[in-house]
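Just one protein chain is left out here, and the rest sit where they should.
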Amino acid sequence: MADITELIHDYLRHNKKFPHVFCAGCGHGIVLGALIRSIHALGLSKDEVCIVAGIGCSGRIAAYVDFNTVHTTHGRALTFATGIKMANPKLKVITIMGDGDAMSIGGNHLIHAARRNIGVTALVLNNNIYGMTGGQCSATTPQGATTQTTPFGQMEKAFDIVTLAAAAGANGVYRGSTFHVNMLDRLVATAIERPGFNLVEIITPCHTQYGRKNKYKSAVDMFKWIKKNCVPKEKFDALPEADRGEKMPIGTFVEKDHKGLEQLYGELQARLNRPGRPVAEPEQPSAQHAEESRNIMNKEPK
Amino acid sequence: MTKKAKGQTEITIYPDWCKGCGICVEFCPAKVLALGRDGKARVARLDECINCGFCERHCPDFAIVVRGKGRKRRAPACAENGETPVDKE
Partner (left out) sequence: MAQKKSKQRKAVFALGNEAVVEGALLAGCSFYAGYPITPSSEIMEVMAARLPRSEDGVFIQMEDEIASMGAIIGASLAGRKAMTATSGPGFSLMQENLGFACMTEVPLVVVNVMRGGPSTGLPTSPAQGDVQQARWGTHGDHPVIVLSASDVRECLEMTITAFNFAEKYRTPVILLLDEITAHTREKIELPEPGELEIVGRSYPTVPPEWYKPYEDTMRGVSPMPPIGSGYRHHVTGLTHDVLGFPTQRPDEVKAIMERLFRKIDQFYPDIMLVEEYMTEDADIGVVAYGSVARSAELAIDMAREQGYKAGLIKLKTLFPFPKPFVNRLAARCSRIVVPEMNMGQMSREVKRVAARTTSIRTVNRIDGQIITPTQICKAITQG
């Protein structure tokens, strides 16, 4: 045991200012630690890992680690990651997104990344709030919660990230918490190692923007809440409906073995370019194509 | 995995990195740590530490280092430029 922090220090950028920007007791630092430990456990070299982050508090994680890091635009991390993975399938591409990033502005990209099963690992840091912009409600803010933009309580329902990702066709879907860190390490490592699109929802506390307004006076209170309410899936399933209340299952939800898109594409390319295979003339769109599109004036093309 | 033997560790807390969130203090199973008057974590009862690693894993700021008694800082163990890590332990 121990020697954990020193190991993490090896992976931090030494020319970057520490401590990092996150509030005292923010779970994002813990996720960063879990990510580093998972990558170390898998024996990946720093050069073959590419971290692609979105915008928001979680987006800032990328700057601190000594991997290839890209801090993209809000909600678009998965699109950049898709480009990077397709361009160089040898890279381990890991996206870090917040709940606003992944579920609101980037919701479309998330379901399509899951559908096309691109070999990218998505970590969704769910703190139920827009932290960096000052505490507005997000797509995962629980009903009834108070935020800057729901001063009278949230009326809308929250997304269940795990169910959504599973329905969209992700190869692997997991949920972990920043309190149950041993499990988190394991889940993140599994998600990185497996083929196709793998998503880990990580329950992480935002005491500053969410907790204060919702009866959790300190970071410690939030961690106590997580400790109490995140229960392993097996235990959760055994609980009678009535006792579930606020509780959330954590663990493995989906694990399929479909090939990632980049793998399928590589196989297609190998097939098409097999030596000795007669190379067909590339097809050209028919001459009438342009003619047609000019004629069908009333067609709604988009 | 955990040796429950007490007092086998040295603990370093980097005050510049500690933000005083209190997570380590609250959840340390052996109540080794305390918040000092400067609001930063400090070691109060080193002899009680059971080397469980909870604080190291949960400190969001990587400010606590727990290492075996008398052990030196070890060489980096991460894989760089495609090389495999050399286990120095």
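A and B are the chain letters, set down in written order, and residue numbers restart from 1 in every chain.
Assume contacts are C-beta pairs under 8 Å (C-beta built on N, C-alpha and C of every residue); 3 or more make two chains touch, one makes a residue touch a chain.
Small disclaimer: the values here were computed from a predicted structure and weren't measured.
Visitor: Would you indicate which residue among A:T79, A:N127, A:T141 or A:T252 is in contact with the undisplayed chain?
Guide: Considering all chains, including the one not shown, the answer is A:T79.
Visitor: Could you tell me which of A:H9, A:K46 or A:R244 touches the chain that is not displayed?
Guide: A:K46
Visitor: Residue by residue, what part of chain A touches the chain that was omitted?
Guide: Against the left-out chain, chain A lists 13, 15-16, 46-48, 50, 52, 62-63, 66-73, 76, 78-88, 90-91, 108-109, 112, 265, 268-269, 272-273, 279, 282-285, 287, 289-290, 293-294, 296-297, 299-302.
Basically, only the chains that are shown with their structure count from here on.
Visitor: Residues of chain A touching chain B in their complex?
Guide: Against chain B, the touching part of chain A is residues 1-12, 18-20, 22-30, 33-34, 40, 43-48, 178-179, 181-182, 218-220, 223-224.
Visitor: In the complex of these two chains, what residues of chain B are touching chain A?
Guide: 1-3, 9, 16-23, 26-27, 51-53, 56-68, 73-74, 76-85
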